[in-house]
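Before anything else, here's the structure in question.
Removed: one protein chain of the complex. Kept in place: all other protein chains.
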Amino acid sequence: MTLRRLILRRSLEILVIFFLILSGLFFLFHLAPGDPVSRMVDPSMSPEDAELLVSQLGLDQPLWLRYLYYLKNFCTGDFGISFHYGRPVVEVIGERLPNTILLFTTSIILSALAGISWGKLVAWYKGKRVDTVVTITSLVCHTLFLPWIALLFIWVFAYKIGGFPLNGMISPELWSDPASGWFVKALDILHHMLLPLLTLSIIHVGEYLLIMRSSMLETLSEDYILTARAKGLSEKRIRNRHAGPNASLPVVTNVGLSLAFSINGGALTETVFTWPGIGRELIFAVSNNDYPLALASFLFISIVVLVANLVVDVLYAYLDPRIRY
Amino acid sequence: METKSRPTETILNVDQVHKTYQDVRSLFRKSALTITALNRVSLEIKRGEVFGLVGASGSGKTTLARLVLKLEEFEAGSIRFNETEIRNLKGKDLKAFRRKVQLIPQDPYQSLNPYLSIHDTLLEPLSIHKIGSRDTRTKIISQSLEAAGLNPAEDFFTRYPHQLSGGQRQRAAIARALVLKPEFMIADEPTSMLDASISFNIFRLLIKIQKSQKVTFLFITHDLAAARFFCDRIAVIYQGDIVESGTTEKVIQDPKSEYTRALIRAQPKFSFAKTTRPT
Amino acid sequence: MLKALARKSHTLERFLEGWSLFYENTVGRIGLFLLLFFALMAVCSYIPPLIDPMYHPMTGVDPEVFRSTPPSPTHWLGTDNIGRDLLSQLLTGARIAFLVGITAAFMSIVFGTLIGMIAGYAGKVLDSLLMRFADMIMVMPSLLVVLLLSSLFGQLNIWIIVLLISLFRWPGIARVIRAQTLSLKQRPFIDMARVAGASHLRIVFRHILPNVLPMALLYMTFRVTSAIIVEAALAFLGFGDPNTVSWGMMLQWVWKTGHMFQAPYWLLPPGICISLITLSFYMMGRAMEEVLDPRLRKEEQRI
Partner (left out) sequence: MTLLEVENLSIAYQTRGGVSLAVDAASFSLEKGKSLGIVGESGCGKTTIGMGLLRLLPENGIIQDGKVLFEGQDLLQISEDEMRTIRWKKISMIFQAAMNAWNPVQRVGEQIVEAIRIHYPDYSRDRAVKEVEDLYQLVDIPRNRLFNYPHEYSGGMKQRAIIAMALTCHPDLIIADEPTTALDVIVQDQIIQKIKEIQKELSIAVIFISHDIGMVAEVCHDIMVMYKGKIVEVGKREEVFVTPMHPYTKSLLSSYLTLDGVFDFEDKANETVCQPDTIIDSHICGYIQHCQEADSSCLREAPRWQEITPTHKALCRLCK
């Protein structure tokens, strides 16, 4: 199967899954105890506005019509008005989504790269002291409770030592200053991003490193490694050219499989560091009964996970010729 | 001693059996690849004989065995066992059929459930078919084990597969096939995983069983020499087609098909030894 | 003595062999001792309220304390801002963690094993349907879904949370068990059972189940950790069961009441406990994996 065909097929599957999630959410919202109208319409709205919104969302129609309205509104990007912000939900999401993608993808890519390269080395020194120390450290890193370690980082680095911002993504005074150029702004974002990034990465590096280590050990007992040895290749070449690429395949698979779990961590990190991302928005919306926002945030988080899954699949097919042929 | 009763009676009749597989990997291609495992294969096995099916891996010989055992379905043709079509067997009839046809598997390391003791493994067919009381069951199990050359049988009751050697496991698998006293046994490359001297003893055991229990054998192998040793008649199968069949001696002495000739040519020659050693 | 007995019983023999391998494993041993420590904590959680009602983790308030106080002879770990004893909260937290972790993990194992075996054994349409369904659940962030549900259905009690966690965490196990079932199905002993006339039910429960059970138990330890983490995160975000104390909830209190910079004695213990209890289950799981997975101890078979 060619790469293009694979992408097409996976995209199709993903569309179906997304459609199911979309429909599932609708029925959840409309069949849960309580009044669906009050969920979608801000109680503080004027009656005329509320009526307009009700007819726009089709909330006065029978269930199946409402469902069609819902699908149509999704396609046109109409998710209603956020109770809290008083603005169309899609605007809020549009602002938040890039921030989440920035933090999330950076941390996943960084930790996958670090996990693969360190795991490769550690496996090579199996049974030595380095191996034991690194393995146990990764175990500890992997099982650290994320919100707690985030609080700890804020307490230590931002409060005790200082030098790191306590929260947010930007320093407002710097951004309102017309004198600061794009480079300063980028640096400012990076400065704010460091602690959340570190938090997210620490959890993932541990996981990926452990997977890479055991995958590497398994690969080293494969027959083609023996061939490589018999060919007279140096150990380093065997490690980097033959064992490494094969061993990293399961790590890639695992990144894909645990993406949904990783996004949980992403949302928690955003919340603790008040990083203006979509995960934090969802948690905030749920706490404040801002249903339109919660619904839309969840949908977009699902889209992020699904697309990331697609990317991982394609990457895997690219790395393993047995998948595409 | 009973001489061959009605030697011409047919026990198994395979008629124009056709079986194809879809290549799973190309399921999403525009034209899904279909592999023909068996191409309108016909053969007839007489009661009491040893029939050999010789072919390379992937030639369809194991597929045929699985069809006869009713482990898989086939598209066209018919398989009749004792004049009964097995294709639509269900429920009670299927159970009765299962009692009469047994399999000696290829891989003794994989054919015994690692979590069952030898006794429990042999007990299972008896309890499925509700044969005998508790005491008679133990007796049947001992007899089967001893018939398969595991002496004394009681020593093996509590053992688990991983505590046995390869040859012993294969004997246990044979004993399991024997507990139901089948009429027809299929041996699917029963020695290909075993070392030469052990596999030779397994052959001898099978011959002994065949003689003493009057079982009909379908013997599946890739090795012409083994087929010659064991079989009355053989059929050579190549890529889903039976290219040749007849009595063993005739096929080997006077092969008609090109493939059979190639098979015979591929056998070790020992030309250096022939001249010095009497046959 | 034990060895003589073991020769008679296959299960016991395997268990003893596995146990000795497990115990030789440093990681496994550390995990086991940590776990025993937490079990002890959970057992001890019943003691403080018996000594004095003011040690009750939820309702007990020290009448002399009006704000969060550091460790003292009467409150070994200090108190929270309304004068509740932190130690007794911490001990109760251990109990809740065990309860949530083990029941949720057990339930997801039961779902996962059954669905995985059915999908793998039945194959064809049922297999693809079940696995697509599993894939769909797998791409849903469980924590966020539970959050969404709790906003729709109101405050969830601890049992509903456990049920929801297990409903969202079975697909991983189902996939593994399905893969194992598929490879078992290829193994000739399944064919042999069919040739002997065994029914599907018999094959699944007598021949496949015992072979996948060790793997299922192994995954249970990993599921315990994820269940504990999800529950703690929920509680941390304020969606826990308000009638129980959990470590996640303690963290939420210290965070929301703004004590995190002033009261390290309050911030540190719950976080350490959550991290360590998940670590201990994880370590046990890793050690078990090495015992169960023959590929990881290949050198033994190679002669």
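Going in written order, the chains are labelled A, B and C, and every chain counts its residues from 1.
By definition in this document, contacts are C-beta pairs under 8 Å (C-beta built on N, C-alpha and C of every residue); 3 or more make two chains touch, one makes a residue touch a chain.
Treat the numbers as computed from the prediction; the structure is a model and nothing was measured.
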item	value
Contacting the left-out chain in the complete assembly, out of A:51, A:78, A:188 or A:320	A:320
Contacting the left-out chain in the complete assembly, out of B:71, B:131 or B:264	B:264
Chain B residues touching the omitted chain (full complex)	56-58, 149-151, 155, 165, 167-168, 171, 195-201, 203-204, 222-226, 228-229, 252, 262-270, 272-274, 276-277, 279
Positions on chain A contacted by the hidden chain, ascending	221-224, 226-234, 237, 241-242, 245-246, 249, 319-322, 325
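Going forward, only the chains that are shown with their structure count from here on.
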item	value
Topological distance between chain B and chain C, in contact steps	1
Intercentroid distance (Cα basis), chain B paired with chain A, Å	55
Sites on chain B touched by chain C in the complex	66, 69, 71, 94-95, 98-99, 101-103, 105-107, 110-115, 117, 124-125, 128-129, 158, 160, 173, 176, 180
Touch list for chain A against partner chain C, complex	13, 16-17, 20-21, 28-29, 32-34, 132, 135-136, 139-140, 142-149, 151-152, 154-155, 159, 210, 214, 217-218, 221, 257, 259-261, 263-264, 267-268, 271-272, 279, 282-283, 286-287, 289, 291, 294, 298, 301-302, 305-306, 309
Chain A partner contacts - residues on chain C that touch it in the complex	26-27, 30, 132, 135-136, 138-145, 147-153, 172, 225-226, 229-230, 232-233, 236-239, 251, 255, 260-261, 264, 267, 270-271, 274-276, 278-279, 282-283, 286, 295-296, 298
